[in-house]
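Only a single protein chain was left out; the remaining protein chains are all shown in position.
On to chain A.
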Amino acid sequence: MGCNASTLAKIHNVDELILETGFSSSHICHLYNRFHSLDKDDKGLLNRGDFQNISELAVNPLGDRIINNFFPDGVDLIDFNSFARTLARFRPVEESLKKEPDSPEPINSRANKLKFAFQLYDQDKDGKISNNELLQVLRLMLGVQVTEEQLDNITDRTIQEADLDGDNAISFEEFKKVRAKLSGHFLASSCLTSDWDLGWGYGVASL
């Protein structure tokens, strides 16, 4: 526990990770301790069950799908590095950073955030949200509180509005256009700011 050189030394490829994710070393330490508090059997890896132990996640209607987004296809255990990389997507975007024309897209870009949400809809990973997939998500979010008819109506209406090329499904491009005006602020889930280094955990909401 704790945040010193010995903790950082335990993390595999920590310098690379810091560069890739853009987290500061104290953020990485915090996430590392969090990783270990979730890893109750001390395996050094997390499985889906460890995530489901988080009570607040278990009552989230989309909890299982969010968990699945952490595990790439066919993988049932993740290590700390991939845990940190997935969470890095939710760092606030630094609008002021100058981007070189052919630098790789930062991990926390708007597009990557939207991709995470798109994957929550698109379970068969065909790159499109079909009518059925949208219906399933709505059912998860609303449960038994609305009738089938209402669900169908909402689904049809949404696809009609968003579908631009008439294939009765929403592709990632169409999804991006729907959220075109959404700023990075509302997509960032936790405001991990540089104030954290000073030890004052309550940082200022960043934009």
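One rule holds for everything that comes next: a contact is a pair of C-beta atoms (placed from the backbone, for glycine too) under 8 Å apart; a residue touches a chain by one contact, two chains touch by 3 or more; residues count from 1.
Keep in mind that, in the parts below, contacts and distances are computed from a predicted model.
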* Structure fact -> Looking only at "Glycerol-3-phosphate acyltransferase 4", "Nuclear transport factor 2", "Ribosomal protein S2" or "Proteasome assembly chaperone 1", the name UniProt gives the absent chain is "Glycerol-3-phosphate acyltransferase 4"
* Structure fact -> Touching the hidden chain, out of A:H30, A:R48 or A:R85, is A:H30
* Have a look at A:L77, A:A111 or A:M141 and name the one touching the chain we're not showing. => A:M141
* For the chain that's not shown, point to the residue among A:N60, A:S82 or A:S109 touching it. => A:N60
* **Residues in chain A touching the chain absent from view** => 1-5, 25-27, 29-31, 34, 37-38, 51-63, 66, 87, 90, 116-117, 120-121, 137-138, 141-146, 149-150, 153-154, 157-158, 162, 170, 175, 178-183, 185-187, 189-193, 196-197, 199-205
